[in-house]
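The complex appears here without one of its protein chains, the remainder shown in place.
Chains here go by letter, A and B, matching the order in which they are written, and residues are numbered from 1 within each.
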Amino acid sequence: MAVITKRISVDLQADGDMADISKRVQDAVSKSGMRNGIVTIFTLGSTGAVSTTEYEPGLKKDIPRALERIAPSNIDYEHHKTWHDDNGRSHVRSTIIGTSLVVPFVDGKLTIGTWQQIVVMNLDTSPRRREVILQIMGE
Amino acid sequence: MAVITKRISVDLQADGDMADISKRVQDAVSKSGMRNGIVTIFTLGSTGAVSTTEYEPGLKKDIPRALERIAPSNIDYEHHKTWHDDNGRSHVRSTIIGTSLVVPFVDGKLTIGTWQQIVVMNLDTSPRRREVILQIMGE
Partner (left out) sequence: MAVITKRISVDLQADGDMADISKRVQDAVSKSGMRNGIVTIFTLGSTGAVSTTEYEPGLKKDIPRALERIAPSNIDYEHHKTWHDDNGRSHVRSTIIGTSLVVPFVDGKLTIGTWQQIVVMNLDTSPRRREVILQIMGE
């Protein structure tokens, strides 16, 4: 049983832009030499998120639109009073989607579906480089 | 320390139907012979989800109704333009709820509450057989 850490970074635009990191996660698992285990994908910071989706241009618009229903951009946030900041909605969306995802791998392959990709999102109100930890554990 | 993989499948109706898989997860942990560790529950595909809830008939209706507020069924989705598909809402809901859940076990028992069940959901617009990976790791 071993633990291997890989850090990756992803440059993203604002307000729900996302990147498909499935290949980078698979490459890290392949290089680890482990056959069976799990990879924890954790995004640093409180205005990012990680999840899975079918990575295609339509959903890249549909998902931010749904987040706009949960935490609209045109209302006031108490968070802005704390820091004179403008990204209250970003924090709220991050907490609801979540910042960790755990994906099993079997015989060296991630067990994601053909139309299911691992995505990192930047929910902040300005472009950001999001840092992601891949913690691979298995044998 | 060991890794054991179990695959299960669940037949579900459309738009938020869910099944309680707690007993199947507990059985897999019991059969593994491990005493302490974690089980990762991961659902394949991008129109499913996994979470916990009190599994009773009322919430089986209340949860889909809340998802209807996040991603309504009566609006247009960009996803439909990509594939001439009808399940944009299903994908959005899946990304927000999430497709992985990790549950600890201690002395061979899952640490879920008495009124807390592990559920797999089908969020797609038609009935689906959802495939779920249980990755058990521990000692």
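The working rule: contacts are C-beta pairs under 8 Å (C-beta built on N, C-alpha and C of every residue); 3 or more make two chains touch, one makes a residue touch a chain.
This is a predicted model, so every value here is computed, not measured.
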Among A:Pro64, A:Gly88 or A:Pro104, the residue in touch with the chain that has been omitted: A:Gly88
Per the touch definition above, residue among A:Val10, A:Val29, A:Ile63 or A:Val102 touching the missing chain: A:Val102
Residue numbers in chain A that touch the chain omitted from display: 1-3, 5, 40, 42, 44-46, 69-71, 77-83, 88, 91-92, 94-96, 98-100, 102, 131, 133, 135, 137
Residues from chain B at the interface with the omitted partner, ascending: 1, 36-38, 51-54, 56-63, 66-67, 69-70, 96-98, 101-104, 106, 111-113, 115-117, 119, 137-139
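Assume only the chains that are shown with their structure count from here on.
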Distance between the centres, which are taken as Cα means, of chain B and chain A, whole angstrom: 19
